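I'd like to ask you about the structure that follows.
The complex is shown incomplete by one protein chain, all other protein chains being positioned as in the whole.
As written, the chain order gives the labels A and B, with residue 1 at the start of each chain.
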Amino acid sequence: MSAHARFADDVTAAVDEVAQLLRADGADLTLVRADPKTARVELALVLDGVSCEDCILPPPMLFETIEQSLHRRVAGEFELRLADPRTATP
Amino acid sequence: MTLTSERVEIAADPREQYTRALDEHWGDGVPLLPATDDAVEALLAASPYPADHVLCVLPPVNGVATVELVAINAAMAGVEPTAFPVVLAALEALSEPEWNAFGLTTTTSSVFPMLIVNGPCRDELGIDYRASCMGGAAGRGSMTIGRAVALCIRNIGGQRAGETTKSVFGQPARLGFCIGEWEERSPWPSLAQRRGFRAEQDVVTVHGGKGTFPMADIHNDDPRDLLYLIAKSLAYPLANMYLGNPENGEVVVAFNPMWAERFGTAFPDVEDLQAYLREHACQPIDLWPEGNAAMLRARGRVDERGQVHLVDRPDQIVPIVCGGLGSLHAIALPSFGESFMQSRAIVGAA
Partner (left out) sequence: MTTTDPATIWVRRPTAKPAGEVSAPAFTLDRPVSGLTIGIRADRAWRSWQLISSIWSERLQGDGAATIEVETGAQMGQPGADDRKEIEDLAGVADAAIVGLGTCGSCTTFTVKDAVTFEDHAKPVVAIVCEEFVVHGRNVATHLGHGDLKILVLPYPLEARPEDELRAIADEYYPAVLELLGVAQ
């Protein structure tokens, strides 16, 4: 498997791990784009099914949790961008 | 395939080979791989030229670099056949008169060829352009291609410290320097594109660089402020370009991808970025003691505002994007001055 294909698979696995945690509270985490050429990982937090937004990890903690999950799986550096509706900028 | 270079019998033991290579003055002091016929022939099979083709003449001793000789040195460096055309293209590039190999291989300066690769081949060949690309990433392409070129200059060109080269300090790039540009993270056209090549072409650019000059900032996010400081840093008072002709030579400045993105927002047009850098890459004449200042005045280097610009033209400041995502850093590859970078398309075997 090429390094680029591995990147996509590893990112998907990391996203799924965190998404499962979020789904317990009605939220979700979707993968928008994982580009091995730019090493950018773009994710979006979905809060449509959430009844209690305060129950979701605060934005900085969520970002850190996702980053740690990615670091455990993805070789090399990456740039994480998370579109979190709770913050002014993604 | 008939090889014509002299055959030498050496010990099979790698440690004895290393000792023999040191005794024979083959190489740079780092262990080498044996240039066996099968290794050399595998490289020649990847060459667009026949083995006896004279690629160039390498100073200082004007050694004739046949493709076979280059392949021998590339085999010693561990170059893969797919990467051999990069070595050939780099040697052709630095042999162009405007690169001034004659001057650069003999000078007291630390200058040495620094290779910058563009195109799809970067990933295929393991040419580093991300984190630690200038040392530490250990991509096979980066480590072996640069070293092969360095070995050719040493073994074919006859560059020997203290003998045929008067370089006072040398520099780490004399073991080889080959990086890629992180084109996908650059807000501007790639270096190769700006030099007239197509995006899909594999290109190697050879820059006569004096070393790596690191710059860092943790206090300011403003792109214009950062670029102003970078420009001032490039114009350090003992830069070679203050010694010679300001219209000759280029200084490469490598931006990390995070800064590049910020700079690209402020300067979407790379020529505007270069103009901004050139404008601020200057120092007041008062910075220099009178002996130095007198020479700068005598050479017409002081403008009407009392500033001494590093270079005459914006295009002499050459931005590239590479390095890791940790931000905070840029690196310049200062110029020797009397040399113009040269680019060559990388051509594989037919």
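Observations on the model:
The rule we apply is simple: a contact is a pair of C-beta atoms (placed from the backbone, for glycine too) under 8 Å apart; a residue touches a chain by one contact, two chains touch by 3 or more.
It should be emphasised that the depicted structure is a prediction, and the values quoted were computed from it without experimental measurement.
For the chain that is not shown, the touched chains among those present are B, taking the whole complex. Within the set B:42, B:131, B:229 or B:243, the residue that contacts the chain not displayed is B:243.
Contact with the omitted chain, checked across B:155, B:190, B:205 or B:283, is made by B:155.
Checked against the hidden chain, the listed residues B:53, B:140, B:195 or B:299 yield one contact partner: B:299.
Even with one chain removed from view, subunit B keeps its contact list with that chain: residues 3, 5-13, 26-27, 34-37, 40, 58-65, 68-69, 72-73, 75-76, 98, 100, 102-104, 106-109, 151, 155-158, 163-167, 243-245, 247-249, 295, 299, 338-340.
FYI, only the chains that are shown with their structure count from here on.
Interface of subunit A with subunit B (complex): residues 3-4, 35, 37-39, 76-79.
Interface residues of subunit B, counted against subunit A in their complex, comprise 123, 130-131, 184-185, 257-258, 324-326.
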